[in-house]
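Sharing a structure here in structure tokens format.
The complex is shown incomplete by one protein chain, all other protein chains being positioned as in the whole.
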Amino acid sequence: MSFQSDTTAPAHPALLEALVRANDGAAASYGNDTVSTRVKAQLREIFSTDLELVFTVSGTASNALALAVLAPGDTAILCHDEAHIHRDERGAPEFFTGGAKLVPLHGEHARMAPETLEAALAEWPSDFVHTTPPSTLSLSNLTESGTTYDVATVKALANLAKARGMHVHMDGARFANALAHLKCDPADITWRAGVDVLSLGATKGGALAAEAVILFPSVMDRFQTLRARQKRAGHMVPKARYVAAQFEAWLENGRWLELAGHANAMASELAGGFTSIPGAKLLHPVEGNEVFIDLPQEAVDALNAANAGFYPWPHGGYRFVTSWQTKAEDVARVVKAARG
Amino acid sequence: MSFQSDTTAPAHPALLEALVRANDGAAASYGNDTVSTRVKAQLREIFSTDLELVFTVSGTASNALALAVLAPGDTAILCHDEAHIHRDERGAPEFFTGGAKLVPLHGEHARMAPETLEAALAEWPSDFVHTTPPSTLSLSNLTESGTTYDVATVKALANLAKARGMHVHMDGARFANALAHLKCDPADITWRAGVDVLSLGATKGGALAAEAVILFPSVMDRFQTLRARQKRAGHMVPKARYVAAQFEAWLENGRWLELAGHANAMASELAGGFTSIPGAKLLHPVEGNEVFIDLPQEAVDALNAANAGFYPWPHGGYRFVTSWQTKAEDVARVVKAARG
Amino acid sequence: MSFQSDTTAPAHPALLEALVRANDGAAASYGNDTVSTRVKAQLREIFSTDLELVFTVSGTASNALALAVLAPGDTAILCHDEAHIHRDERGAPEFFTGGAKLVPLHGEHARMAPETLEAALAEWPSDFVHTTPPSTLSLSNLTESGTTYDVATVKALANLAKARGMHVHMDGARFANALAHLKCDPADITWRAGVDVLSLGATKGGALAAEAVILFPSVMDRFQTLRARQKRAGHMVPKARYVAAQFEAWLENGRWLELAGHANAMASELAGGFTSIPGAKLLHPVEGNEVFIDLPQEAVDALNAANAGFYPWPHGGYRFVTSWQTKAEDVARVVKAARG
Partner (left out) sequence: MSFQSDTTAPAHPALLEALVRANDGAAASYGNDTVSTRVKAQLREIFSTDLELVFTVSGTASNALALAVLAPGDTAILCHDEAHIHRDERGAPEFFTGGAKLVPLHGEHARMAPETLEAALAEWPSDFVHTTPPSTLSLSNLTESGTTYDVATVKALANLAKARGMHVHMDGARFANALAHLKCDPADITWRAGVDVLSLGATKGGALAAEAVILFPSVMDRFQTLRARQKRAGHMVPKARYVAAQFEAWLENGRWLELAGHANAMASELAGGFTSIPGAKLLHPVEGNEVFIDLPQEAVDALNAANAGFYPWPHGGYRFVTSWQTKAEDVARVVKAARG
């Protein structure tokens, strides 16, 4: 009954098998292998566009590399004040960009409202040498509160950014969960809505360690820069085929969305079960695989007594995360435990 | 017949099996899992000392993190002018340290002579505010020419560095090959000789992607700094158990030295075969799993015709690298091909 | 009638004369001259303590060097969201520190309340490897709204920071104006209250270009680091005697406080005159040499017609800055002009 994080889950068997299959004979290093080529083709089909990508082994690396390609060191990155890039990456974006400034914006349920962005843009001019000009907007989808940005909101935010000559990054550590909830076309919520670079995470979705930085056509000419930065950051893994193999198995036949859909369903069920507890209060809409909820102390005690794994959350309440591996009976058991 | 690099080889079956075994149920993230703990115990036994470590997935990352912990940005790192950190890491050491200066020193067979180090130290004072003071000595063992530093030379070099208050880093991307050749105690050629931090590579030795940065007691108090930098660089892989599992299988029962010994033997055999070709000339002593050799054009043509994989080397001649997977018959075949 | 900034004012004659006097024969470079030594003695007396210092030629440089000495790159600097270091230095603190994160806190009249700091400290833990830990508190005195922090408030804020092992920086670009208003002992509002490093600005107070970074005893052991960073940033002016000479003349016989007191008085008078205009509204208490005021459009038009120099302010209203050189008749004229 581990609901601490989707990173405590093991890898999905299909991905592990793919990795074992990849272990066959010599293969070109540094991403020049045939599996890597096939993954690129898969992603081009999924996103209905040409694109470029590099692999990494952590979401922090993906985000930081993405931002390094978009945000020069003397510019600002606008993001939600709960954003992973601001709160949970030990300053990796600042490190990789050479000191770009993260300007944190507030918004309910970890979502930035277009008016908030507009006000911030008014405060941070682009052409005053003394002030750090905004170069990049970064949105998380899923957000850090387990909610989604829908296509219209991404478009509205991206348009504001584009009107100022900025680029748009999407932190998609749980992009599959967002897609599974929104049931929209991957292209519609990314490059067609104005997203230039996507950090696409498979680790939380069933991989051992597999993340990608995807450059859409608007910034594909920065691919050599991205490769150089990937190398310079020690993220150009020599035997890249093993990362590629995970992605291939994850993406094939819609497995990524299927696994995410399952995790989301488990979260909904968990939320449903918990909210029936008197005194429990859902803190954010459940639109992915995370449940943020305020629970009465007895419920918390009961859960701890039952050895259920979950975290108290900095701003109050508790977080429960489901994964591809969460079973309906786990959910039933944890709900039962909470009810005492 | 791939002799391009030990990174084109697949992973050793024992390591892959260990990885598959690790895929069992939930496990704490970020290095707090039980496999990681066991690897630490293994390394403490192997090196006969307490130590701290973090895992990474590339040699470049290991070296850059190691140097970041030792060399403040306004200091200099002394290394051989062929050093991987200087020539092959796209400036990762400069990036991770915040701009430390690599001072390249010359020396035959990619080995730095103590007199050369002494002369360089005389040129770079420690206490003159205008000059970049040397803080760190970095030695590769195996060197970039496939040669080794023996215990006495490491000691001599480290002593010169220590007398100036500097720290010593060893790039051990092929440390197992050096050990297998020197047949010395791992402790004797590292911390007992004055090495503070070792980048220990398993990838070239049979892993999928497994490297470690090892802090010996002299700098163990910098472990939290190392962890912070690992995180900030995106190298704190969430599901660390999979990296740990590779290390555990690699280190257990001396497998790492056995595999390295085999690769070394194959290189010796290859060198022996090649040097019998009229006009062939070994460029460096073969003390590990790399052969640098000048070959007559006909031999090169014949090798290419036979689809043998190998690289011409920047300073002349050709490089052939063997691995845990190289078979005696591969060597026989490539030698036969070269002979025409 | 220039009220744009105290940096548009010329230098005070006494400082210029001192500079001319310093132009006599050879002098040791890089701060080893006798005038520099005398300034250090002056400051030790003024602050009733031992201290170390370096000179720079801009407030941005002083702040950035001060922060570089206090805040490692993977830590956070807490400051007001209007702070000059956050809003007006093009990311110099991020650059000099190697990517430290500025965490902006809100507060009326550009003053941070102790409760606000307390809440922020609760949000940013010190010992969680994923989160950027706060290392430094930076306070501006004068603040960016022309208000002061009194001794008790500095103490209260510094105590909260110290309890978390943080250091405290004071941006004193207009420190003399704050002192002239508060009429407190310079020691009481700096090191005795918990300030470790003071950026002391003379440029706005009558110098051509003279700023200092002052290390109080708590961090005096970082002086060599400060010197190294000063050099590395190109701020170790070769002929330092000319900067020192300005400081000497500025500090001698209380001239710095006298000039600041005059500027403050002019600002009070200006504020008094303006507030008598119907519809005018003072936006912040006038506790230094800056007046932030909302003016009716007719008054603004009249001022522009009279060629009065002043700036509209980003958050609404207008800013008028007085200087050592502002004359009572300038104030009278501008007030008269505004009244129409």
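In this document, chain identifiers A, B and C correspond to the written order of the chains, with residue numbering beginning at 1 in each.
Operating definition for what follows: a residue touches a chain if its C-beta (ideal position, glycine included) is under 8 Å from a C-beta of that chain, and two chains touch if they have at least 3 such contacts.
The shown structure was predicted, so the numbers you read here are calculated from the model rather than taken from an experiment.
Looking at the complex as a whole, the chain kept out of the display touches A, B, C. Listed for chain C, the residues touching the missing chain in the whole complex are 2, 4-5, 7-11, 13, 16, 19-20, 23-29, 56-65, 89-92, 95-96, 203-204, 208-209, 228, 231-239, 242-243, 309.
The set of chain B residues touching the chain not shown comprises 73-76, 86-91, 94-95, 97-102, 104, 123, 129-132, 314.
Residues of chain A in contact with the chain left out of this view: 30, 73-74, 98, 129-130, 224, 227-229, 231-232, 236.
Everything that follows uses one rule, which is that only the chains that are shown with their structure count from here on.
Comparing chain C-alpha centroids with the centroid of the full set of protein C-alpha atoms picks out A as the closest. Matching the C-alpha atoms of chain B with those of chain C calls for a turn of 180 degrees, to the nearest 5. Note on chain placement: the centre of chain B and the centre of chain C lie 50 Å apart, centres being C-alpha means.
Centroids of chain A and chain C (each the mean of its C-alpha atoms) stand 41 Å apart.
Among the residues of chain C, those touching two or more other chains are numbered 73-74, 98, 129-130.
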